[in-house]
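Sending over a structure as structure tokens; questions will come in a sec.
Only a single protein chain was left out; the remaining protein chains are all shown in position.
Just so it is clear, A and B label the chains in written order, and each chain counts residues from 1 on its own.
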Amino acid sequence: MIIDDSRAMRSILRRIVAGLHFETLEAGNGQEALDLFEAGEVPDLCLVDWNMPVMDGYTFITQVRANRDWRCVIKMTATTESEQGQIVKALAAGAHEYVIKPFTPDAIVEKLELLGLVPQEDVA
Amino acid sequence: MTLAPEVTDVQAIVEQVWSSFLGEEEPLLPRLAEPGQFAADEAWSAAVSISGGWDATVTVELSAPVALSLTRTMLGLDDIDDAEDGDVADAVGELVNMVGGNVKSLMPGPSVLSLPAVAAGRAAHPSGAAEIARFDGIWAGEPVRVAVHAIPQP
Partner (left out) sequence: MTISSSSFNLIAALVRRETAMVYETGKEYLVEARLTPLATAAGCPDVDSYVARVSTDLVERRKALDALTINETSWFRDQTPYQAFTDSILPRLLESRAATRRLRIWSAACSSGQEAYSIAMLLDQHLPPGWTAEILATDVSTAMLERVRTGRYSQVEMNRGLPATTLVRYFTRASTEWEVSPELRRTVRTQHLNLADAYAFTSVGTYDVVLLRNVLIYFDQATKYDILRRMRPHVAPDGFLLLGSSETTLDMPADVAALWSREQLGRVQAHRPAVAVPLASSTRIGA
């Protein structure tokens, strides 16, 4: 699930992730994403932007972690927030990985490899 | 005395954003340009403001061909002719969001980044705002400008 208020960013991430044979869902903010979760659409992986209207990435991640049914969802933050404190805060809240914008497609792929979501032989 | 980001840092940010998303097609190169009106017949611009620990506005100006190439790449459009205003606005808005977000992380915080505002045209700044940093670049022969403005502190 790609959670970002920027249509351009959702488009970029969707294409990268679709290239790895993932099915994708999209949401424009944390609340929309949670609504999808509640409706039964729980993904294996969330790519979460930090700064979003209605519900931001931090709140979203905290909420997902607090719900026992959703604990195994892997959460990776993709954001321009690149201060050390922010990264530590995200990891403490339950993010499994953190990508700083701007990122190259390779960076996303490598992070997914680190998370064990991509078998290495699949990647060119 | 308004705190300003180093121009070399602004340049580094713009180059990184550029090379991540416009890949190895063509490098974005610095060019010498006079301050003042952005030199392009048709341009797109976008602005994002930073407020809190540090207050400033970051603007991006692109000539129309650059804006269209950027849009095509970011949105994965096969044909540039398919790009509508909304598409270009989304792409250019995301560009200024990334540049602005990275500039914000260089400066004293905590601050928040506004949503981007995009216009079909070059940027205009209020008379009270002073330019505190600027990077002029050239990509595939077309001009690109990133500027940081702030209201001078008394």
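Operating definition for what follows: a contact is a pair of C-beta atoms (placed from the backbone, for glycine too) under 8 Å apart; a residue touches a chain by one contact, two chains touch by 3 or more.
As the structure is a prediction and not an experimental result, all values here were calculated from the model.
Asker: Quick check: which displayed chains does the absent chain contact?
Answerer: Among the chains that are shown, those touched by the missing chain are A, B.
Asker: For chain B, which residues reach the chain that was dropped from this view?
Answerer: 6, 9, 12-13, 16, 19-20, 24, 27, 29-30, 102, 105-106
Asker: Using the document's contact rule, name the residues of chain A that touch the chain not shown here.
Answerer: Residues of chain A in touch with the missing chain: 82-84, 87-88, 90-91, 95, 97-100, 102-104, 106-107, 110-111, 113-114, 120.
To be clear about the criterion, only the chains that are shown with their structure count from here on.
Asker: Indicate the whole-number Å distance between the mean C-alpha point of chain A and the mean C-alpha point of chain B.
Answerer: 25
Asker: In their complex, what parts of chain A are in touch with chain B?
Answerer: 5-9, 11-12, 15, 51, 53, 79-83, 101-104
Asker: So in the complex, which bits of chain B are touching chain A?
Answerer: 16-17, 20-21, 23, 74-76, 90-91, 93-94, 97-98, 100-102, 104-105, 109, 112-113, 115
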